[in-house]
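Please read the structure below before turning to the comments.
The complex appears here minus one protein chain, its other protein chains still in place.
The letters A, B and C name the chains in turn, as written, and every chain counts its residues from 1.
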Amino acid sequence: MGSVLKPGPEGILTPMPVDVEARVIRNTRLSSDYNVLALAAPDIAAAAAPGQFVMVKPGRGCTPLLRRPFSVFEVLRTNGRADGLTLLSKRVGVTTEMLFEAVEGDVVSCLGPLGRPYTAVDPPVEAWMVAGGVGLAPFAALAELLRARGTSVTLFYGARTSGELFYLDWFRDRGVRLALATEDGSLGDRGRVTLPLERALQRAAAREVMVYACGPEPMLEAVARMAASYRRRSEVSVERVMGCGLGGCYSCVVPVRDGPNGHHYVRSCLGGPVFAGDDIAWDAH
Amino acid sequence: MGSVLKPGPEGILTPMPVDVEARVIRNTRLSSDYNVLALAAPDIAAAAAPGQFVMVKPGRGCTPLLRRPFSVFEVLRTNGRADGLTLLSKRVGVTTEMLFEAVEGDVVSCLGPLGRPYTAVDPPVEAWMVAGGVGLAPFAALAELLRARGTSVTLFYGARTSGELFYLDWFRDRGVRLALATEDGSLGDRGRVTLPLERALQRAAAREVMVYACGPEPMLEAVARMAASYRRRSEVSVERVMGCGLGGCYSCVVPVRDGPNGHHYVRSCLGGPVFAGDDIAWDAH
Amino acid sequence: MTPDLSVRIGPLTLKNPVIAASGCFGYGVEYAGMVDLSLLGGVAVKGLFLAPREGHPPERIVETPAGMLNAIGLQGIGVHRFISEKLPELRERRATVIVNICGSTLEEYVELARILSDAEGVAALELNISCPNIKEGGITFGCSLTGTYDVVSAVKKVTSLPVIPKLTPNVTDVASFARAAAEAGADAVSLVNTFLAMAIDVETRRPKLSNIVGGLSGPAIRPIAVRMVYQCRRSVKIPIVGMGGIASARDALEFMIAGADAVQVGTASFVDPFIWTKLIDGIGDYLRRHDVARVRDLTGTIDTAAREKEWISS
Partner (left out) sequence: MTPDLSVRIGPLTLKNPVIAASGCFGYGVEYAGMVDLSLLGGVAVKGLFLAPREGHPPERIVETPAGMLNAIGLQGIGVHRFISEKLPELRERRATVIVNICGSTLEEYVELARILSDAEGVAALELNISCPNIKEGGITFGCSLTGTYDVVSAVKKVTSLPVIPKLTPNVTDVASFARAAAEAGADAVSLVNTFLAMAIDVETRRPKLSNIVGGLSGPAIRPIAVRMVYQCRRSVKIPIVGMGGIASARDALEFMIAGADAVQVGTASFVDPFIWTKLIDGIGDYLRRHDVARVRDLTGTIDTAAREKEWISS
């Protein structure tokens, strides 16, 4: 498979996905539930844009049966050439359990890159990335891309507790400003990540800002509404159960606005996972 | 679970089986299809008698769903105490594939010991063990037991080709005489293992002999008939697809003689896997 | 709080809802040394005809994705030997014995019920009108509404034991069979028996089972079985014993929430013969965690209202 560009049916150009039996290079456990899995998948790594995802299946057999979607977290490079990628994974079920337990040399089937990436902005527009929990996943790659363009980047990052805020130094090292929140108040604001975000929006006055969000859906909704009320553009990465990741099954739909009150369902694996915050019909279900 | 003795419903005393999550100590590949897997399962190893089996399931999940039966090959001892066992496995499907690929530290669920063992004989009776292919499996443990009793042991061992005759030195080291056969003639007699067996029976004249057999069913039948025609006792270990290994499912039946022409089905996990060669109604199916 | 795990199947009270499924636990006695039979909600013994039966030749089972096929053909010792050879030990072990009975004719069911009603230590009769593996009788009742009605009412006339017809899933509308059973006076229904299925060895082009077809059980069928229990729950008021692919406490709870009063476990007990305490303890833990006092309060509590939105910082 080359990397031919094709027009996605939901109206976006994506490189042709490839299916790679990727070897595990390294598995770093960040906590009792989170791990970062490094995979040798040069073709995918070279083609992936921030916000895109891969469909992953560890092991053979029927448990799990279907692939699962994961954002491309970091792109790994050797001598400047992309040769691997990492996944930031949170243990919630059978696949993530296997990713958590994976050891060097294991093979993980990896199909990608897939989906519509975030739209990178250039200076003077500032990039504000808003992450809830494992919603951090697309933002390492996005931060690198944006910083390479000289764009100012802030990460608003919320979790239950400070022990679940990862990669803080990684972002600081790349000149990313951090605004943190924890539900137990152990680091940053006590409460949700929308707290520091709203404060910043209040203070941002005339600055141009693009808000990127990834996290649980109610958070995405809150962020999109907040951005809109402050007249800022937003892009959110939605998380849907995906059967195929390729437009085949229609499992992954989100309600997209259709005039003032209507909506229609769009497959998030093709039309997303990244959508403009304004496009989603948040009230639809 | 202790090692209480209970009367098996098919009329035999067996120790209570235990279920052990056994760690893989070592995996030795003997060829592209055969391997010997060493498992840490002291309770089973200590209780197992030659000819008994364990019900094994590698991995979690549904592939495989059911356990599979394997003979206890060797009992491993440290300072004389049984602390592990090995399985001789031939790759034929999903479970044996996983056993072939297993690495140190993996966990294999192991239930046993199960079933009716071989009846060990004492001098002056000689023990003739007849193995076809992976049918070698029960005979390492049996040879050790018999040699410890001072019984003279001969192994008749057939396979397709010399590369599939394993553990020859192991048996020689323990004073076991070998009579080999290969279908391609690369070692021992060209042809089936019944060739050297019949020759030996012809020559054995007045010696008392007990014939033990394990291998494909047509071989067992041939051996049992041959032993009977030379008026020697035989015990054969039958290989049936087993759903439970405990008498619950009635999947594993063999036809056992019932008067001159009749037969009834006996569960080989309880009444066997070892049966007197004369007891099986070879013509029944 | 120690949750109350007892459930009622008509006139019968089980100490907990976990029953060993028929045909998957021998006559129970095979397991008596390994498992304390008195801890189980019940033991459904292997299907019995009046006379002993040899069953089908091997191969009798084959594994399939997340399931297995069986065509045992109801090998069994017949009701008389069961009563004389097995029942005394089951009684001694204080097992709650549910006898699964099979007939080639309506009369055979009636005769079996009569004989077992006189035996000591039988808690209930499960009418196997749903075995897919044998030609004569059984499933012909289970696939006909009047057949189901007739066999249940005939058996009810001759016994005071609770009567639990076991329904086949191989029908268009299982709930109508539950209704027929209820109208005929069944004390409960149990479902599902296995799905008629087959597997072929493509190298030899032969069926993998000697009987050509067999019954599919195991986790593979669970979602269909749960749906059938759900449909029956909305259709009848009598207790339902649910089964099909239960392999964990969570699976058992799924059946109960869908509408089952008790559950049976077959295939999964082949994989883990020590599953029983895990299931019973797991159900207890769930009840404690969810602050439910009695397991019977779970039955049929599926919430089909629209989901609400929750925001947790996942």
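The rule is simple: contacts are C-beta pairs under 8 Å (C-beta built on N, C-alpha and C of every residue); 3 or more make two chains touch, one makes a residue touch a chain.
Only a predicted model underlies this, so the values are computations on that prediction, with no experimental measurement involved.
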{"item": "Contact with the hidden chain (one of B:Pro17, B:Gly132, B:Gly188 or B:Gly243)", "value": "B:Gly132"}
{"item": "Of A:Leu111, A:Val153, A:Val176 or A:Leu197, the one touching the omitted chain in the full complex", "value": "A:Leu111"}
{"item": "Contact partner of the left-out chain, one of C:Leu112, C:Ala220 or C:Val236", "value": "C:Ala220"}
{"item": "Touching residues (missing chain, whole complex) on chain C", "value": "64-67, 69, 143, 170-172, 195-200, 202, 204-207, 210, 212-213, 216, 218-224, 226-227, 230, 245, 250, 253-254, 257-258, 286, 301-305, 307"}
{"item": "Residue numbers in chain A that touch the chain omitted from display", "value": "1, 4, 6, 9, 16-17, 19, 57, 62-67, 111, 240-241, 243-244, 246-255, 264-265, 270, 284-285"}
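As a convention for this text, only the chains that are shown with their structure count from here on.
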{"item": "Shared interface partners, meaning chains that touch chain A and chain C", "value": "B"}
{"item": "Chain centre separation (chain A, chain C; CA means) in Å", "value": "46"}
{"item": "Chain A and chain B: spacing of chain centres that average the CA atoms, whole Å", "value": "55"}
{"item": "Junction residues of chain C - those touching two or more other chains", "value": "65-66"}
{"item": "Numbers and ranges of chain A residues touching at least 2 other chains", "value": "62-63"}
